[in-house]
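Note that this complex is displayed minus one protein chain, with the remaining chains in position.
Let's turn to chain A:
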Amino acid sequence: MAAAGSPRSAPRGLTGRAFKPRPAANGAGAGAVMEPRAPSGTGRPSWGLLLARGHGPLGFSSSSQLLPPENADPQRTAFLLRKQWTLYSVTPLYRFSNAHLRNYSRLLSAFIAAERQKGWAVEVGVELDIKVAVSSLPDLKGSDQDHAAVLVEVRSLPSPQKTSQEKRIWSGWFCCVCGDDFFENMPEDFTCLPLFLANGAESYTAIVGSWFQKTFDCCFHRLAISPLNLSWMAAMWTGCKVDKTASAMELIFSVPGLLQPLDISYAIHPEDAKALWDTVQKTPGEITQEEVDIFMDCLYSHFHRHFKIRLSAAKLVKVSTAIASAHCDGIIKFLQSQYLIGVLRLLTELAISQIQ
C-alpha cells in the first residue's frame, strides 16, 4: 500500500493531459458540435471543441504555413495524391522503433498470412502471394520534432505463371505534422504518430490495425470531421492560391429528418469564393471563428436568396476544393502536393484532439 501513493499522481502530471476548460466565448460553434444525438450529427461529438480559439483552428493561423518545407521533394509524396484516404486517430505507439522497420515488415506479413488462413490448418511451406513493406517517409513532417511518417504497403506478388507486375493492393501511413504540443512530456518509449490514413480494402486495414494495436499497445479509431471543421476547411482552402485555373469549390449538404436521403450540392466558382473570403478576412495569415462564420453565412444567404433554402439548417457533409476534398465520415483526398503538409497539419490536430 505504501507504494500506491506515488503512482497515483503519476498519470496526471505526466501525460500533460489535464483537460482544458473550454473557452467561454465560443457560443457560436458550441451548438453545432455538442449535439451528438441530432440525426444530422456525425455520430460522435467533437470533444475538444478545437476550433474556437483566437487564431484559427489550433493555431493553424497562417496560409503561408501551408507551404511544405523547402527540402521536400513533391515527387516522393506524389503517390499520396488523388486517392481516397480513410482517416484514423492513433494513440501513441509503445516501443515502436524506426530501426526495426524491416522486422516489422516480416512480422506483419506473417500476421496477415495467419489471419487470412484463420480457421484452416496451417499450410507449411506455401509461399505467400503478398509482400508487406514498412518504410519511412521522411518528407512528411512539419517540424524537426515530428516523428517521420511511416508507410505500410501490402503488395500482391505476381504469380510465376503470369507475367503480371507487382501491384499495390493496400496502403496506409502514420504521420504527425506539427504535433509538438501533444508529445511534450511524452516518455521516450512512446512514438507519436496520431494520424493514420488508409487506402484499400477495409479487411486489410483491420488486419494491419489489429497488428499495430497488439504490438504497440495503441488504439485506432475512425476520425470523423465535424461540420464545424469542414466549414473551417472550406474557408481556409478558399484562401489558398492555386496555379492552374482551379475546379469549382463544392459544398455538399445533407438534409436531416427525411425518409429519402436528400443531398444538396452547392458549387461556387473558385474566384468568386476567393473574392468573398478576401472581403471577410481581416488580417491575412490569420483566421478566426467569426470570419469563418461570416463567410459561411454569406454563402448561405446567397443560396437562400436564389432557392429559398436555408442551408444553415442542413448538415455540411463534404467540402471539395482545388486543395483537397474532405468528407465528414473521415475521408480525405489530397489534390495539391504543395498543400499536403498544411492539410496534414490540420488533420493531425484533429486526430490529437480525438485522442487527448
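Basically, a residue touches a chain if its C-beta (ideal position, glycine included) is under 8 Å from a C-beta of that chain, and two chains touch if they have at least 3 such contacts; residues count from 1.
Methods note: contacts and distances are computed from a predicted model.
Asks: Please identify the absent chain by the protein name in its UniProt record; candidates are "Glyoxylate reductase/hydroxypyruvate reductase", "Cytochrome c oxidase assembly protein COX20, mitochondrial", "Centromere protein I" or "Coatomer subunit zeta".
Replies: This omitted chain is identified in its UniProt record as "Centromere protein I".
Asks: Please pick, from A:87, A:134, A:151 or A:218, the residue that touches the omitted chain in the full complex.
Replies: A:218
Asks: For the chain left off this view, which of A:189, A:271 or A:290 is in contact with it?
Replies: A:189
Asks: Need a quick check: the contact residues on chain A for the chain that isn't drawn.
Replies: Per the touch rule, chain A residues meeting the hidden chain are 1-15, 17-19, 21-22, 34, 36-37, 39, 41-45, 47, 91-92, 94-95, 97, 100, 103, 107, 115, 118-127, 187, 189-190, 202, 205-207, 209-210, 213-222, 254, 261-263, 317, 328-329, 354-355.
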